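Accompanying notes for the structure given below.
Left out: one protein chain. Kept in place: all the others.
The block that comes next holds chain A.
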Amino acid sequence: MTNLVEIRDLRVEATTDSGRRVEILKGITLDVAAGETVAFIGESGSGKTTAAMTLLGYARPGCRICGGSVRVDGRDMVALSEKERATLRGTTVAYVPQSAAAAFNPAATIMDQVIEVTQIHKLMPVEEARHRAVALFRALSLPNPDSIGDRYPHQVSGGQLQRLAAAMALIGDPKVVIFDEPTTALDVTTQVEVLRAFKDVTAKRRIACVYVSHDLAVVAQIADRIMVLRHGEVQEIGSVDDILHRPAHPYTKELLHAFHPDGGGRVVPTTTSHTEPLLDISMLSAGYGPPQPNGKPLVLAVKEVSLQVKPGTNLGIIGESGCGKSTLARAIAGILPACDGTIQFNGRDLWQSARQRSREQLRDLQIVFQHADTALNPAKSIEEILGRPLTFYHGLRGKARDARIDALLDMVRLPRALRHRRPAELSGGQKQRVNFARALAAEPKLILCDEITSALDTVVAAAIIDLLKELQRELGLSYVFISHDLSVIEAICDEIVVMYRGQTVETIIPAERQEPQHPYSRLLFSSVPKLDPTWLDTLDLDADRMRLA
């Protein structure tokens, strides 16, 4: 069998602002045969996307391929001229981006964008291209394949858009397709459908795939071989079975370990049912839009939710995107005043709007947002970011404040030297730690964590979860943990609330190992990818999906 892709000793370097050269890829060698799927796995910054992009002969601005060769279907992408590369892109090698939502032009219909490749390369007449596109839509099991192309990108869901992006890549009949974290931004329930569609289509056409991801479980379903990258070097290449069961390299072991966050190490607080709840929400409703005649907002995102958090315990809220879990967090924090219901905190009623709450109440209840990139002011140093709540809530100044900032950085396991840096100079995991340290600076009783690990790699996320557990032991905090990632929630929460369409459908206590009853919870729980490579093929979700519909 001849290899479709042959990468030999590939090196990519970048020039920094100050003119220093940094090697991003340090000599990578890899073969991919026709019909084979190879996954590139590694943490962010490991060079996995850069490596995948070289198959297109592309290096990001500021980077350049400085050595080695990348032969795709017998032609060296490194040595070709830009014009020759352009003729190969879309026809021989194609790319499916991470965020399809950002990759589609919102002003053109989906069909026009999907068949654009065939028009650029003059492969076939428009009519034929449309027929092929519809066939692809059907193959990718998209709903209404005949008419979906007439819609605009914002009129279809994220999972559908991701499959449409794949259709766009496949229409030129490429021999090699690069999938760049195509399911990272999707819910688990949608991810399953998308993965299945990808797997079917690529297997039927015997396309060689390069699948970039940081999620080992997803990769296990779709790949034949796995290449583990770190710091631009290949740590390990092997079959899925080898990597999952006989990992040789320490980093691979770390990755595997991060996938099984242990529930242990956390003292389950000795609370009885008589303990006063710290947070007690009853019949809370919140929504968006102008108030209607009945006093409710136009769109009700949270409907009559009741839940309780006892001191020292953690509550997990799980659900797909759009189920109202973030709106619930915003209503509790007072960012979006609830339109109905009551919030009791520490035995006292809280105002619906944060503006009316006292400084003490605000201090006790902190919220940590998902995206540390936007939650930290880019114009301020870490010192200023952490120092402000200290001054604001505790009146700390000068040396006392400096000492406390050091203590906070120690608490979240960040080197003290980082205090003079700006957020943009930190890694994603470090930013999230600073984000969390800012909430700790207030010395709260309860922290609302809104998807705080979703934007992070598995290994980094596992480290953050460990940190949260440790801090809980030391400081006696409670968390309300909102996520769409079940494994994260199971690792840290004493009680899990499943939300669906704005309502809580079920409460599950992981310690009691009870089975989910509601069809949606069952669907959600069984959609979480397992490390078993046969999981996707044997999975049957249709029963629950039918019952929901």
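By definition in this document, a contact is a pair of C-beta atoms (placed from the backbone, for glycine too) under 8 Å apart; a residue touches a chain by one contact, two chains touch by 3 or more; residues count from 1.
The rule is short, and it goes like this: contacts and distances are computed from a predicted model.
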item: Absent chain [UniProt protein name; select from "Cytochrome ubiquinol oxidase subunit I", "Secreted hydrolase", "Fe-S-cluster-containing dehydrogenase component" or "ABC transporter permease"]; value: "ABC transporter permease"
item: Residue in contact with the excluded chain [from A:Thr16, A:Ser81 or A:Thr538]; value: A:Thr16
item: Among A:Ala102, A:Ala203, A:Leu298 or A:Ile335, residue touching the chain not depicted; value: A:Ile335
item: Sole contact to the chain not displayed, among A:Ala354, A:Leu467 or A:Leu539; value: A:Ala354
item: Identified contact with the non-displayed chain, of A:Tyr58, A:Tyr152 or A:Phe392; value: A:Phe392
item: Which residue of A:Ser147, A:Ser306, A:Thr374 or A:Thr534 touches the chain not shown here; value: A:Thr374
item: Residue ranges of chain A at the interface with the undisplayed chain; value: 16-18, 20, 22, 333-335, 354, 357, 359, 362, 367, 369, 371, 374-380, 388-389, 392-393, 421-422, 424-425, 438, 442
